[in-house]
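Pasting in a structure now, in structure tokens, and then I'll have a few things to ask.
Left out: one protein chain. Kept in place: all the others.
Every chain is named by a letter (A, B and C) in the order it is written, and numbering of its residues begins at 1.
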Amino acid sequence: MKIVLALPLRPFPAALLTALVLMLPALMLPSAGRAAGFEELVARLPEGSYSDRAEVIEAIARTGDPRAAEVLGALLEGSLHVRKADGRVVIIEKTDAGTVAFDALTGEALGAVAGRSTEKIKVNNRLRGMLRSAIGALSLMSPDRETRLMAAQSVFASGDPANIEALDAALSAESDREVATALAEARAVAILNTDAPVEEKRAAVAILRARGDAAAQAALAPHASDPAIGNEVTAALAEIERVRQMWGVAQNVWYGLSLGSVLMLAAIGLAITFGVMGVINMAHGELVMLGAYTTFAVQEAIRGAAPWLFDWSLLIAAPLAVLVAGGVGIAIERGIVRHLYGRPLETLLATWGVSLILQQAVRTIFGPNNREVGNPSWMSGSLEIGQMTVTWSRLWILIFALCVFAALLLVLRRSFFGLQMRAVTQNRPMAAEMGIDTGRIDALTFGLGAGIAGLAGVALSQIDNVSPNLGQSYIVDSFMVVVFGGAGNLWGAFAGAFGLGIVNKFLEPWTGAVLGKILVLVFIILFIQKRPRGLFALRGRAVEA
Amino acid sequence: MARLVDRRMGVFLAALFVLTVALPVASSAAAGELVPAYLVSLVGKYLCYALLAVALDLGWGFCGILSLGHGAFFALGGYAMGMYLMRQIGPRGVYGDPVLPDFMVFLNWQELPWFWLGFDRFWFAALMVMAVPGLLAFVFGWFAFRSRVSGVYLSIITQAMTYALMLAFFRNEMGFGGNNGLTDFKDILGLDLTAASTRTGLFVASAVALAAGLLVARWITASRLGRVLVAIRDAEERARFLGYRVEHYKLFVFTVSAVMAGVAGALYVPQVGIINPGEFSPANSIEIVIWVALGGRGTLVGAALGAMLVALAKTLLTGWLPELWLFALGGLFVLVTLWLPRGVLGALEDGLAQLRPARTGAREEVRA
Amino acid sequence: MDRRSFLKTGAAASAMLAAPALVRAQGAGPIKVGVLHSLSGTMAISETTLKDVMLMLIEEQNRNGGLLGRELQPVVVDPASDWPLFAEKARELIEKDQVAAVFGCWTSVSRKSVLPVFKELNNLLFYPVQYEGEESERNVFYTGAAPNQQAIPAVDYLMSEDGGSVERWVLAGTDYVYPRTTNKILEAYLKSKGVAAEDIMINYTPFGHSDWQTIVSDIKAFGSAGKKTAVVSTINGDANVPFYKELANQGISAEDIPVVAFSVGEEELAGLDTSPLVGHLAAWNYFMSVDTPENADFIAKWHAFIGDESRVTNDPMEAHYIGFNMWVKAVEKAGTTDPDAVIDAIIGVSVPNLTGGCSTMMPNHHITKPVLVGEIQEDGQFDVVWETPGLVVGDAWSDYLPDSAKLIADWRAPMSCGNFNVELGRCGGGA
């Protein structure tokens, strides 16, 4: 009866209160009655407004019925439907054969169902939150460690005092330290929402202070004005804030690096065509776009043919993107750029024309809308380093960018192709004398730059639009990076990209995104005055424009 | 010393004159509107583009300064004029505020920002139309040329300049109407902008401005200074060792060209009825370069021609085959750079030159 | 653009060519309808679909015997996302092609750019997109939502218990007029509801902003103050995908911090994996998921027309559907396509919308619409979780902006004024 006693004393949704009052008879009765209550409640799920549904859910949770977790879970995932014909509540399962239904209570298989014959029992955000907490409470004792951890966290999020004894029970049974901490923290939050004795609350505050992240902050903040523990809470909050400030800097650096890696990917190909060959390839952005669309195409194919391959889609797409973009690049070089060497400005115009054509071509083939490129599981979500959120996608992109850069250095420094390439760059006639097919080298160099643009596209498809406008949004930035870093020098592009990335990210909090970007541009303009050939100027004939 | 008006210039100016007279007449009610009235403003717009192209050609064709940011000067001129036109609306804005433009009212600005002061007077606006782009070009050029930023690097930072300006003007705090820009103009110098007579007036003004622009550019390039410019374009080192302060010459040309662009923008805005940060977009500036390349770099008249041709193509294609418009434009760029290195005009004159024994055609090409 | 509708456009275009440029009076022969949507450039991403819808509607109307016994003929032009070109094309449509009405524009700036043209040449523009309001013109009909038909109800919902009784607000938008105005209105509205200034965070980003790391983490921090927090997003089309991807990756779920967007519809979600976004909201006057016979029929027709079952429908498409039918009805009522007659006839015209009700053209040239709040589902569709009990009348002049609160619009005689100042008791401004 603890619950009932606790009831009036807690700040508690009126709906829930009535729900419990309504449940009292059920609680009095032995298990049979409970079961009945459960079935009756489930039957009532489809009816009424969201608020009504909220009550029912709370009630179901209270029953502690073994089937509750499953039913609520189904409701949460939206697979709990009601059969239009007889209003029977069923759980829908999508199989290769088609959709089949099971009775929510008995689990009896009801065979295949036609699309419109059942209707989904809708939930909204509020109900979802409620469900998670309820399921959490119900699965605190689950044998699976992960489940328990998840449960503890969702209970933490709900901060619902109703879960306290469930938590106590779980805590006493828990062996795993991590889970135990999670449980303790969840309990602490719940405690704060009760009128437990001050010492107990102090202890709770201490626990949360130890956790010291945004969630803890959120849990503590409302109690700052509590006369009893106000001081402890404010102190704890201040402490947490201080720690988060420190992490904030690290976070900014990370953001800068991440942005830098994107810039570098976009610009590095340009650094080759523009830097090494002195060719201004305005279609560079569109080559990036081609890479992104290749990824899209690959994923489409996979979705159709072999869904289990999806996590590999990027690895499959990468080489293809290099081929596609590289191929187009070589075509551009052979078809157009080749005739314009030594006339960089004309090249600029011609390649701009190419970019327009590529854009419209993609628009005609794939349509003007954004295309969906999914994140493979290993690229979605984020990991918490202390107070710092590092999203997997961006982490992988950073790593990817560094690999590309390293590989490129290797090719240019070590490979025979690289040697020939540098020879052609340094002294074309001499290289020709030595029997190097300069034309071929030019084509390959350009192709290399284009191919890398394609790779960039694969990466960008993970964090940005895949639309015909993709290229446009990066071309200007890429040029800034190359010019700032100093053409003809990969390290220049490297330094340029990360430099600009970090500067940008440290400016953003102060000036806002728009002004930050403007300031960076102005900075570049002024910087070029000081070093007209960029950060790492390449001496020699290579980049004379 | 070449004549100020050579054959090429003469032909073009004559044609321009005929157009200027014929079009308004033909579209007038008196002539039973032989051509739809909207052609007047449309062609007027083309003429502004032409002037802009001439401005760019002066810098690129004769001094080798490829600016990928000339749209910025055009837009600034346009904004200066736009601000005047906004002030002209006075209390006729939707909120009936005597001073503040509508966009300031509903973002509840309390008073007019300082940089809007004075724009209620035409002479001041007209001055700013030239002063603002001129000043920007002067300062920018002074930095860039003094530290010998040249070629591609110069082009890229001019692009950075216009890009930065675009972002800046998109910001609503700037007080230029943000993305919506300045629009809903009522009248200029007390004349109703929608009146046919005003349209014709603006059209003629554009034609005159174009002619003037061509003559000024021609005068500069045909003068002894013009030869220094060519020297700088073809052999900058040489010019220096001959004792010419290259940066001064570049600065002069760049500034003049920016002022021209500003004037073009100022005439453009009242005819299209809107100015918005989109005009600053790097793509626009690149398109200007295309006009010049298409018409024939370093030929002035060719630049004007190129601008009008592309604009015309845009008008027609976006009507006929919308989906093909970008293909066409893109293809044009490629073809011209590959097969018409001297542009349409160059090709044309080569054709003529072959017909005529005299090499004068080619000679002037060389000199110009 | 797929081949099918491409051919159609081709046909339409060539038809337009064939038409002599100097036809004066609208005798018999086809009635021309202008379609003014960008098919290239940055806005093509949103506008191309609307062009297709118009072609579909016109085709259907012709199958049902056209209008006034005359065939309707679409005239498609491409303003190429270039604002001055919008004005030029509008002029061309009206003067050269003699269209009876124009359906088009997406961005506010494009509408602003063509406005003077429509006023001067006295023609009709049907504008199908939600916008910032603060406008009511004699020649323009706003079939999209005004702020009070989208933003304010959405906020009401979030403040309600079902919506999670939100107390702390992030107003995030792209830095242009629609978000600025909407946020000004919302700010005023929230304050009127007793929300403290420190519980409102306003943030603006440039167009096509793609690096959302900082802002998303700011939102996260802002949301950790212990009060229920929600984000009201007026972020513009292209920037949304990276924004939502960042949200998902930083693990901000709709239960922690729901995001309600006014510019994100089915089309935008088509470019996203929505499973991490389940529960985030959007407020519109139409969702593809709405279960009504009209809607089912519309979707079926759309799929048939576009020849692609996977294509989605969205709110601006419905707006065109409503707008077009209103125009048709008004023309039939007036018995002519003459703009003045239609302008008089169309007020009060009521046509079924796709959500099971009827929308009516109001004297202020805005229409009545239901407001729906939907939650994103795994399948990229929205589940309607809330809707206004009745239809909401579009409000041209917001009551939450000091200077526009004084204004009302009524285009019926005798007032026939778009910005009547109730304080001064006169038709203010020049309009």
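As a working rule, a contact is a pair of C-beta atoms (placed from the backbone, for glycine too) under 8 Å apart; a residue touches a chain by one contact, two chains touch by 3 or more.
The rule is short, and it goes like this: contacts and distances are computed from a predicted model.
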item: Candidate names "Sarcosine oxidase subunit beta family protein", "Formate dehydrogenase iron-sulfur subunit", "Urea transport system ATP-binding protein" or "NADH-quinone oxidoreductase subunit J"; UniProt protein name, chain not shown; value: "Urea transport system ATP-binding protein"
item: Chains in view that touch the one left out, judged over the entire complex; value: B
item: Of B:Ala37, B:Val149, B:Val230 or B:Ile290, the residue in touch with the unshown chain; value: B:Val230
item: Touch list for chain B against the chain that is not drawn; value: 1, 220, 223-225, 227-228, 230-231, 234-235, 237-246, 248-249, 252, 363, 366-367
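Throughout what follows, only the chains that are shown with their structure count from here on.
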item: Chain B and chain C, separation of their C-alpha mean positions in angstrom; value: 35
item: Gap in Å, rounded to a whole number, between the CA centres of chain C and chain A; value: 30
item: Multi-chain contact residues (two or more partners), chain C; value: 1, 6, 39-40, 175, 204, 206
item: Interface hub residues of chain A, defined as touching at least two other chains; value: 360, 363-364, 472, 514, 517
item: Of all residues in chain B, those that touch chain C in their complex; value: 33, 36-38, 41-42, 45, 89, 91-97, 102-103, 105-108, 167, 170-172, 177-181, 183-186, 193-194, 268, 272-274, 276, 278, 314-315, 318-323, 325-326
item: Contact footprint of chain A on chain C as seen in their complex; value: 1-2, 6, 39-40, 42, 44-45, 48-49, 161-164, 175, 203-206, 208-211, 213-215, 217-218, 220-221, 223-227, 238, 241-242, 245-246, 248-251, 254-256, 258, 267-268, 270-273, 276, 279, 281, 375, 377-378, 383, 385
item: Contacting residues of chain B [partner chain A, same complex]; value: 66, 140, 143-144, 146-153, 155-157, 159-161, 163-164, 167-168, 170-171, 282-283, 286, 289-290, 293, 323, 325-327, 329-334, 336-338, 341
